[in-house]
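Sharing a structure below in structure tokens format, with a few things to ask.
A single protein chain has been omitted from the complex, and every remaining protein chain is retained in its original position.
The block that comes next holds subunit A.
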Amino acid sequence: MTTTTTPPGTGLGTSGSRLGAPGFGRLVRAEWTKLRSVPRWGLIMLAAVGLTILVSLLSASGSSFQANLVAPPPTGPEGGQVTDTFRFVHQPLSGDGTITARVRGLAAIEGPNHPWAKAGIMVKDGTTPGARYAAMLFTPGHGVRWQTNFVVDEAGSIASGEPWLRLTRTGDTVTGYESTDGTDWREAGSVELTGLPATAEVGIFVASPPSDRVERQFNGTSVTSRPTWSTARFDNVGVRPASGQQPATWTDEAIGMVEQAKPNAPGAGRVAPVAPDAPAGLDGPGVPPAALLSGVPDATGASTVTGTGDVAPRAVDEDLTRMSLSGALIGLMPIVALGALFITAEYRRGMIRTTFAASPRRGRVVLAKAVVVAGVTFAVGLVTCVTAFLVTQPSQRDSGFVPPLFPDRSLTDWPVARAVLGTALVLALVAVFSLALGAILRRSAGAITVVVLLMVLPQMVAGALPLTAARWMMRLLPSAGFSIQQTNPRYEHVSTVCLPETGCMPDSPWLGVAVLAGYVVVAVAAACWLVRRRDA
């Protein structure tokens, strides 16, 4: 309810008192009038739109991918590409049942242990790469894990030692247990593997992911990925079918290895000795002799298994959505200029005095400007990003980024929508950041330089810095906001090489935006404080 009565005794009766305090909306409307009434600023916005789309298009048509050289990787049950390469000593289990084993040690054959090397037990829908599975496993770096269908990874409670592991199948449900002594069992996870056939493969397995070595010099980075081999010792390996039947016989198999080691490959410098019982795929060059130290469990249930590879989602280097939106880094520059000019133009001509005389509460003026510039930039940025995403799709397909390796993407996929909305949000935040610095410095050149340097320079100099320093720089500077453009999922249980110079952001999408937003909040607060304190 609004009231128009004047409190008794005041009786000032001036127009100002009757109307009360001007709403924030008035200030926003005034600032919007200012923004829309300077045609040059509209041109700056158009330049941002044009540059973003143009640079995105160039980037899309400039990169290429030769799909025919790479065999399509298997697809996991949850969708998405997976790596499914490991040593599996297994046997069929019909119906319900249990498999138990104790991991007595897991170590790399040469070099340091890979933190995500895996030794454990598995129930899997056959031996085709990409088939659904549930596993209890031990890793040197991350203790006992419960992992299913490549994407699920949960930590168990045992971090080191010689853990007992158990999987129990009941219908479609597989439950994982861990124990330190083989008597007290704790449940670590449970999953329903819908469609698991009556006879599944169960067994012990070892995987050892490739280790990446990064060599960085200015203007050049090379990533060398070398396979690692790890050996695990098991004991107390036992399969107990619920039906009470005798366990079947063991098969030692290298799953998904055929592609990796090609016999008689040209230029093979070393011929590995071939053990008579070496499983398929483990007989190529580059396979250390020790890798063949493997065997099915003996009568006491003891076994040694050596393996390589990984059972995990496949890390995709190319992020097509990020590529589609890469022009935003350049399109950002006109927006930085606009944000700064929106207030420095007033300082330059003394118009700021007219503004502050009309609205003596100066902090609110800065906030109103921020609202207007953010709103306009977000709206324009959103249209730009959607357009850039749509127009770059055909050129990306022409460049070889085609299914199945690069599935079709749509604006309705959340990661894509997040990247598109997020990029518009980043542009809006940058505009406000620039506005705030313009208010602080009162000079266009200074404000624009600072913001452009903070947003663009990190990607340019990242290659010249040590990796750790480069990553921290990408984390801590406002350019971290661009992490929102990343759409490829990241998994904690997959080691990836994240190189800042290739645009990989170390942070998760929203954390990066939060870093940028933090800068914006601090800058706006400083701007409000300064404009109130200073003479206009």
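Here is the rule we go by: a contact is a pair of C-beta atoms (placed from the backbone, for glycine too) under 8 Å apart; a residue touches a chain by one contact, two chains touch by 3 or more; residues count from 1.
Assume contacts and distances are computed from a predicted model.
Missing chain, UniProt protein name, picked from "Manganese transport system membrane protein MntC", "Multidrug ABC transporter ATP-binding protein", "Fatty acid synthesis protein" or "Imidazole glycerol phosphate synthase subunit HisF": "Multidrug ABC transporter ATP-binding protein". Looking at A:Ser94, A:Thr173 or A:Ser359, the residue that reaches the missing chain in the full complex is A:Ser359. Listed residues A:Ala30, A:Ile121 or A:Ile448: the one in touch with the omitted chain is A:Ala30. For the chain left out of this panel, the touching residue among A:Pro39, A:Gly79 or A:Gly195 is A:Pro39. Against the chain not shown here, subunit A presents residues 12, 14-17, 19-23, 26-27, 29-31, 33-34, 37-41, 345-346, 349-351, 353-361, 535-536.
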